[in-house]
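Every protein chain of the complex appears in place save one, which is left out.
Per-chain residue numbering starts at 1, and chain names A and B are given in the order in which the chains are listed.
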Amino acid sequence: METLKHLLNLLSDPRISFPILMILFFFIFPPTAWFEKWNKRLHFDRLWTPVGGLVMHGLMLVALVAATLDPNFRLIVTKPDNVPIVILIFGSVYFLWLSMRQARDNDQRLEAGEKPDEYCDPKRRDILVWPDVLYIELIAMILCMAFIIIWSLYLQAPLEQPANPALAPNPAKAPWYFLALQEMLVYFDPWLAGVVFPTLIIVGLIALPYLDSDRAGSGFYSFSRRKLFISLFCFGWLLLWVYLIIVGTFLRGPNWNFFGPFEVWDAHKVVPMNNVNLSELIWIKLLHRPLPNSILLREAVGILGLLGYLFVLPPLLEKSALKRFAGQMGRMRYGLFMFLSLMGLLLPIKMILRWTLSLKYLVSIPGWFNI
Amino acid sequence: MGPEKKQKRNLADLIFKSVLWRSIFRTDIPTDKRGRMVTVLNNFFLHLHPVSIPRHAVKLKYTWLMGILATFLFFVLTITGILLMFYYRPTVQYAYNDVLDMAESTPLGVMREIHRWSAHLMVITVWLHMFRVFMTGSYKPPREFNWGVGVILLTLTMLLSFTGYLLPWDQLAIWAITVGSNMAAATPLVGREGPGSALLSIGDISLIGRTSDAKFMLLGDTRIAEGALLRFYVFHCVFFPFIIVMFMMVHFWRIRKDGGISGPA
Partner (left out) sequence: MRDDSKIKNETASTDSPTQGCGCGCKCGSRDGVTRLGFITCMVAGWATFTASVGGLGAMLLRFLAPNVDYEPSQSFSAGSPDDYTRGEVSTRWKDKYGVWIVRLEDRIVAVSTVCTHLGCTPNWLETEGKFKCPCHGSGFRKTGDNFEGPAPRPLERFKIWLNDEGGLEINKSIVFRGEKDEWSSPESYVSA
């Protein structure tokens, strides 16, 4: 048991779990035909069968119950404010399974030349809103209210000590729905993580229907018709949002250090975090020279790399690997799509660079611009 | 027996055929198809729905009911929120004790719990609603604008939740707001700590300083104090609810205008 707990503590460290999940993800949600081939070969699509769903949820439930037996995990999971996160975890997995199961069914129908399950023959009568739809809604609302009342009677809303500006609790956490943003703050400066990225998330979401505007896949669950967009959206939603919320809730302890789910939250855990800038890595470690005085020269690699990543890479890909895709999308759409995707990918890239090279900033011009 | 029976019928008639009842409900209790359609058409609240919808849209596995539940939770939150306002004073001196007292001094003492858990649940339902709309491809033309309205509603839901977080004036609240408001200070150009704020200056006088940047405008103070509490109270109870109701009306109206619930062509 103890060895298993140690193993889980080790595996849950985002430095290990994130890369594993990231690679697995694209085989489970294949964005291209090549990934799809492997997805079929590894039978990942069986996750979306009733048996797959049962196994998935059964495992989650067993894991939760077993983990709750551990005193350290119980301390965190039974906090009243963490109940919504358990609901979120089970909810997001259940509804993911529900939608992917219907998508899988519909894809098989489409392949066989049939219409999707949602299709109704125009000759068949529609359903009257009074009383059928209204009954469903009424019952749903009553059940929802009953659920909330029971929850409220059972769990008291938390109230901590009175506000004390001199004493920050350790760890000091944002509300759970902002924990993904708080996690970004570890890797980027506040103006990026707190202002630019949230704005880009909102803009990117609003822009989504204008990028994925092919009407063919509208109005029914389907994966094969919209592989790329479902894969990218679920990457953002599951890995960069829900996963980071889980990390922020269960794995971030005192001093914002990582702690395994079964580890004691020791405020004096020593974690070396001596981060260095890219300029120091290149000039001092690689070229064995002192940092040049000119800021532009010092940060040249970072600046050129960043500009190249954002503005040279898309046109290059447009001419080569993504030629057909760019042709279908059109100039404007392709440009916006690439910009938003590359900005989104900056987060996992920076996370991995931080874990492997202890990188602090790619470009660091103090007082002006740090990224 | 005869006259009694007659009187009974008259009582029902007295209510349902009365001038008062007929002035409120123009249609009879529906017994046939026409009546059912007219009931939905003639009722202000029911006419958010069309009179009939396609068969697939009634299936729970298609819609998940997340939209209607999010709306329902918003109304639960509005009502419980108004009730909570009777027992809460947004000042540094009173806020914490008022919240502490609430559990004891109010009947049943669960109003704050209902408010808080409903708020958490609303955030989740709004996320899952968005996920459903994405997975069914329902945001595609002609519904792309309404998706944008939905994204704004999602943002407003989280802002409402966040502003409510400060009001108990406990440790949880003050540090969440400290971090949140310092992000405002990090806004490019208009935040004191943000990149480019040094550019906004006339000669030696900086336009963006401690008492003139985005953070100061948000809090009305340089510290998290009285001004911040009052502002977040007004944001939470008046400003954001007002804005979100506006966007909700547009959102519902556009569902109908964009062709009702999505479905395969």
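By our rule, contacts are C-beta pairs under 8 Å (C-beta built on N, C-alpha and C of every residue); 3 or more make two chains touch, one makes a residue touch a chain.
Because the structure is a prediction, the values reported are computed rather than measured.
Undergrad: Given the contact definition stated above, which residue among A:Trp256, A:Phe325, A:Phe339 or A:Trp355 touches the chain not shown here?
TA: Of all options in A:Trp256, A:Phe325, A:Phe339 or A:Trp355, contact with the hidden chain holds for A:Trp256.
Undergrad: Check each of B:Leu60, B:Met217, B:Met249 or B:Ala265 against the chain that is not shown and name the one that touches it.
TA: Considering the complete complex, B:Met217 is the one touching the chain left out.
Undergrad: Which is it among A:Ile127, A:Ala140, A:Ala172 or A:Leu228 that touches the chain not included here?
TA: A:Ala172
Undergrad: Touching the hidden chain in the complete assembly: which of A:His43, A:Lys123 or A:His268 does that?
TA: Going through A:His43, A:Lys123 or A:His268 one by one, A:His268 is the residue touching the chain not shown.
Undergrad: List the residues of subunit B that touch the chain left out of this view.
TA: 175, 178-179, 181-183, 185-186, 211-212, 216-218, 220-223, 227
Undergrad: Where does subunit A touch the missing chain, residue by residue?
TA: With respect to the unshown chain, the touching residues of subunit A are 165-172, 182, 185-190, 194, 254-257, 268, 270, 272-275, 366-367, 370.
Operating definition for what follows: only the chains that are shown with their structure count from here on.
Undergrad: Would you mind writing out the residues of subunit B in touch with subunit A in their complex?
TA: 30, 33, 36-37, 39-40, 46, 49-58, 60-62, 64-65, 68-69, 72-73, 76, 92, 96, 99-100, 103, 110, 112-118, 120-121, 123-124, 127-128, 131-132, 134-141, 143-144, 147-148, 151-152, 154-155, 158, 161-162, 165, 168-176, 178-180, 182-183, 185-188, 191, 193-196, 198, 223-224, 262-265
Undergrad: Give the list of subunit A residues in touch with subunit B in this complex.
TA: Residues of subunit A touching subunit B: 83-84, 87-88, 91-92, 95-96, 98-99, 102-103, 115-120, 124-134, 136-137, 140-141, 144-145, 148-149, 151-153, 155-165, 167-169, 172-178, 182, 185, 189-191, 194-196, 202, 205-206, 208-210, 212-215, 217-222, 225-226, 230, 233, 237, 367-369.
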